[in-house]
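Heads up, one of the protein chains got dropped from this complex, but the rest are sitting where they should.
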Amino acid sequence: MSSDPDLTNFVGLSAVLTGYTTDQLFPPISPEPVAVEYLNTLKANVAATLVNQILTTFQNIAAQQPPNIDQEVQQQILDDPAMGPVARNIIRMWYLSIWYDLNQQQPITGFSAGTVVSMNAYTKGLAWDAAQAHPMGYSEMHYGYWATPPES
Amino acid sequence: MSAQKNYDVVIVGAGIAGAIAAYKLAQAGKSVLILDGGAEVPPDRSAYMEKFYLSMAKTPESPYPNDADDPRPLVLDINTWKDRPPTGYFVQNGPLPFASTYERVAGGTTWHWMGTSLRLLPNDFRIQSMYGHGVDWPYDYNELQPWYGRAEWEIGVAANVADQEYHGLTFSDPNDPSKPYNYPMPGILQAYLDTQLAAKIGNLTIEGQQITVSPTPQARNSIPFDSRRVCAGNTNCIPICPIQAKYDATIHIAKAQNLGVDVWYKTVVYSLSVDKTSGLISSVNYKQYDDPSGPATGEGSVSAGLYIMAAHAIETPKILLNSATNELPNGVANSSTQVGKNLMDHPVQLSWALMTDPLYPFRGPLSTSGIESLRDGDFRKQHAPFRMEIGNEGWNWANNDPWNSVNEFIAAGQFGSTLKSNLNSLFIRQFRFGSLIEQMPLETNCIVPSKQYTDNLGIPRPEISYDLDDYTKAGFADARDVAVQLFDVMGATDHTTVDPANSAAFTYQGQTYILNGAGHVMGTYRMGADRTQFVLDANQQSYDHSNLFMLGSGVFPSVGTANPTLTIAATTLKVVDYIIRSVLK
Partner (left out) sequence: MHLARKIICIIALCSFAAAAIAGCGGTQQTANSNAPPAPAPRLGAAPPPPGNLSSNLPHDADFSDNPSTLDQIQHDFDVFSWQSFVALNWPALADGSPDTSKIIGADGDNSTVWESYKESYEVFLPDGSTPLPWGQNQLPAACQGVAGSTAKVLRMTQKVSDEVLDELSQPFNTGPIVDQQNGKYARFEIRLNQDAFNFIVNNTLYNKQGQQAFTQFIQFPSGVAPTPTNPNTPVGAMLIKAAWKVIDPANGDIPGRYHTVQAYVYTQASDNPPTKESCQLVTMGLVGFHIAHKTQSAPQWVWSTFEQVDNVQPGAGLPPGAKLNFFNPACATCPVNVPPPKPWDPYQTLPPDKRSQIKRVIPIDDATKALNAQWQGWLKAVNPNSVWQYYELVSTQWPTQPSASLTGPNPTGSPAPPFLANTTLETYVQGKVPNVSSSCIMCHNNATTTNSKFSDFTYLLERAQSKGGGK
């Protein structure tokens, strides 16, 4: 894991928010870790105090090693009127590789305004993994793979 | 431009028709110039792919430049088609919006075609005589059959003949009808979901037709072909194949250029001139630009012995009508007054559903199979036929997924492993039918150069009037009914929604439907035996100007239910052969 505590907390929080492991979100040896891009995007779009509040809150939750970390994150972060919308935007970012503008009509939909974080991010969107597929336009699989169900 | 050569042929448009024509003419030793309004073919597709990756809305046109000097319609324009001044390129008069789009870059709309390469059916060539609707072609399937074979080899189509011998389609060696025919490549493997759907449909007859899930002939590589890679299933034929496993017309532009064909890019043709004495076309008139959103940097004319219009079914009639003079008040090639009329599409009925078992969509080419069973039958006396394309991209077209559902679930408070597993359960069971309905020609469906609105170069924009007749609408309604029936048979849950406020909604017999475009722009300069009714003769030669030919889906008298590109290629090869043998000999 990273020596940057912000990154460590961000990846830890992201794992709870997305349902993926920290190693999946931030592999130990990775040429283009998208977690770094996402943290940078978060910091570029959200006030530093709010980012700190989210990461610190998560750090405190994690330090206590609660039996149900999902429940703690929900109650302390997702249900918080200030932190909740940002946390949900973090989930959207991981799944769809998009940072949606927060100052627009809610709820955010597929047609809301936003920015694709990067080409690298697009190729690593989790929505495609959740579908046991690959990003449209970026497949690493071989001819005919579509004729049989995916490897589990 | 460089010093002008004496060209045998000038071709307007570097899409599939213009590129193949140029290549074949150059092979026969003719000197050829192509004029295209768009920028040159890029050395690689990275700029287009970058634009695609970073687009929020990954529409068919999202990878390509949207240049003010070379504008084209966008699919999202349809949301505001009634606005004045028009927000998009088209000026739409309704009553329904024309919902299809096309590209104006070199290579044309083959940059974002699906690759579906179906032949028209024998009865598609004679719907008036068989069923009392539409118009017959000036020739029959047998006359086009060898050219279909040659077209399939020219662009590279993957299919097995045994899968395609339905509704009277016959196949034989183009050069020796006594010999059997083989496609150049074996058929693309069907997606898992196709075989699941086929199994669940089982033995079913609708409107007298046995329902069969057929593998689709596709212009994409199932084996290495023509120095291009095998399809890797990037699931992105539209908007852009990242690895060019799918045919696009840049392949024939390159081949034509390697035979000495000249291509002038960023050269927008706006009219043709006619010699008053001979009545022959005397020049093609164009404007040129440097900066795609800047002013015209040049204006000129180019002449040749023969002229070929291959600018697709909106721009070609726009240019012909924009060429009106005192001597030719109806425009060029328009003694029939039919130029620009009978604009057609394959209106698409989308129905989407969830299967009980996993289907694993979003994997492989966007569509590998279809139900072709209802493309022909006695029912064509009552309503339009249709083919049902089986989408392999879940509810991507239908519901902008995965984006919409991910956002919907997150807005509902889902996160973590619950979110992940719920998304999985939803996405792996999604599928849809896109039924492409045969549209009947209507004189009132037309495109004219706008008198009010021009583009950045001062060239009139296309003004379009469009509607569906009741026979077509009845086919549309039937396609919806059949989809519901199939969902029922398969035990799938229908999730199709219809918003009456949708800008493309229409009603038929009390039901509301949403019109979608297939991207199949057809009609507008049709060929036929009667020069008072048609613009071109059966050789696609202008009745009015013997040195003017036209190519593309604009020549189709009626459109059947086959995606038009293969027929564009086949008719192009047929016409160019005629030109080489009989006109430029």
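Here the chain labels run A and B in written order, and each chain numbers its own residues starting at 1.
Assume a contact is a pair of C-beta atoms (placed from the backbone, for glycine too) under 8 Å apart; a residue touches a chain by one contact, two chains touch by 3 or more.
As the structure is a computational prediction, the values presented were derived from the model and not from experiment.
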Which displayed chains the hidden chain touches across the whole complex: A, B
Option from B:Lys255, B:His312 or B:Arg375 whose C-beta touches the chain left out: B:Lys255
Identified contact with the non-displayed chain, of B:Ala68, B:Ala198 or B:Ile243: B:Ile243
Hidden partner chain, touching residue among B:Ser62, B:Gln190, B:Asn234 or B:Asn407: B:Asn234
From A:Ser30, A:Thr56 or A:Gln75, residue that would touch the chain that is not displayed: A:Ser30
Chain B, residues in touch with the chain not shown (by the definition above): 43-47, 49-50, 53, 222-224, 227-230, 232, 234, 242-244, 254-255, 257-260
Chain A, residues in touch with the chain not shown (by the definition above): 27, 29-32, 119-120, 122-123, 129, 132, 134, 137-138, 140-145, 150-151
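The rule we apply is simple: only the chains that are shown with their structure count from here on.
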Computed distance of Cα centres, chain B from chain A, in Å: 39
Residues of chain A touching chain B in the complex: 16-20, 70, 73-74, 78, 87-88, 91-92, 95-96, 98, 106-116, 118-119, 122-123, 126-128, 130-134, 136-139, 141-150
Contacting residues of chain B [partner chain A, same complex]: 49-50, 52-58, 189-192, 195, 222, 230-236, 240, 242, 358, 360-365, 368, 392-394, 396, 400-404, 406-408, 410-411, 413, 415-421, 423-424, 427-428
